[in-house]
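First comes the structure, then the notes that go with it.
Missing here is one protein chain; the remaining ones are kept as they sit in the complex.
Note that the chains are named A and B in the order they appear, and that numbering of residues resets to 1 at the start of each chain.
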Amino acid sequence: MKIAILINEGPYQHQATDTAFLFCKAALAKGHEIRRVFFYHDGVNNSSSLTEPPQDDRNIVQRWSKLADEHKLDLVVCVAAALRRGIKDENLAPGFRISGLGQLVEAGIEADRLVTFGD
Amino acid sequence: MLHIVNKSPLERNALDACLRVAQGGALLLTEDAVYAATRGNAAADKITAAMAGIKVYVLGPDLDARGMTDRLLEGVTSVDYGGFVDLVAEYPTNQSWL
Partner (left out) sequence: MSEGTVKKFMFVNRKAPYGTIYALESLEVVLISAAFDQDVSLVFMDDGVFQLKKGQQTKGIENKNFSPTYRALDGYDIEKLYVEQESLAARGLTEDDLLVDVTVMSKAEMGKLMETMDVVLSF
């Protein structure tokens, strides 16, 4: 089954992105396809390469980059939401790309399911 | 359809809104919403009443993280992330009550 994911909250502040990540891992393990992960609202902050958590904490940004690399995931950051919050190509972590909101609607059309994680 | 709630019922109205509108199907409680399905919580009676018309699940890892596993309400099913995926696959539509 093709599943699309919408993430509306940033890393660390809310558990939403942790839940989304663990959901994606479980879905991939079951053989589902993650059609696209779309980052919106403060969710765009999940893509900042400037993120530096303490050594003993999970690195949420790198974790997404790694999962994208391993499974060829399409991680899309909303351009309007990103520019509002200081996310640009120069500080975009590997595996993410910046694009328009149409990518979210398109994912909703193309995927069998769309699951939203937020606050 | 599958309803997903992730907020404590004592902090926000997401659970109330969901239960007011939901027409059966399944309810999955995640993150801080798992407190709603624990014995002694002020929202526990609502969950028990809702179970007449809707199947109620909690995300087990969230219950464990909060030290509430031994207080899970009778009749509520605990699932892991794989079980969450299965619920999404089982129901054609899902709604996250943010």
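Going forward, contacts are C-beta pairs under 8 Å (C-beta built on N, C-alpha and C of every residue); 3 or more make two chains touch, one makes a residue touch a chain.
Model, not experiment: these values are computed from the prediction.
Peer 1: From the listed residues B:51, B:68 or B:98, report the one that touches the chain absent from this view.
Peer 2: Of the candidates B:51, B:68 or B:98, B:98 is in touch with the missing chain.
Peer 1: Across the whole complex, list the residues on chain A that are touched by the chain not included here.
Peer 2: Residues touching the hidden chain, for chain A, are 6, 8, 40-41, 80-81, 100-102, 104-106, 108-110, 114, 116, 118.
Peer 1: Under the stated touch rule, tell me which residues of chain B contact the chain that is not displayed.
Peer 2: For chain B, the residues touching the absent chain are 1, 13-14, 17, 20-23, 25, 92-98.
Note that only the chains that are shown with their structure count from here on.
Peer 1: Using mean C-alpha positions as chain centres, tell me how far chain A is from chain B in Å, no decimals.
Peer 2: 24
Peer 1: Looking at the complex, which residues from chain A come into contact with chain B?
Peer 2: That would be residues 1, 3, 8, 15-16, 19, 22-23, 25-27, 29-30, 32, 113-119 of chain A.
Peer 1: In the complex of these two chains, what residues of chain B are touching chain A?
Peer 2: Interface residues on the chain B side: 4, 6, 30-32, 59, 61, 80-82, 84-86, 88-89, 94, 96, 98.
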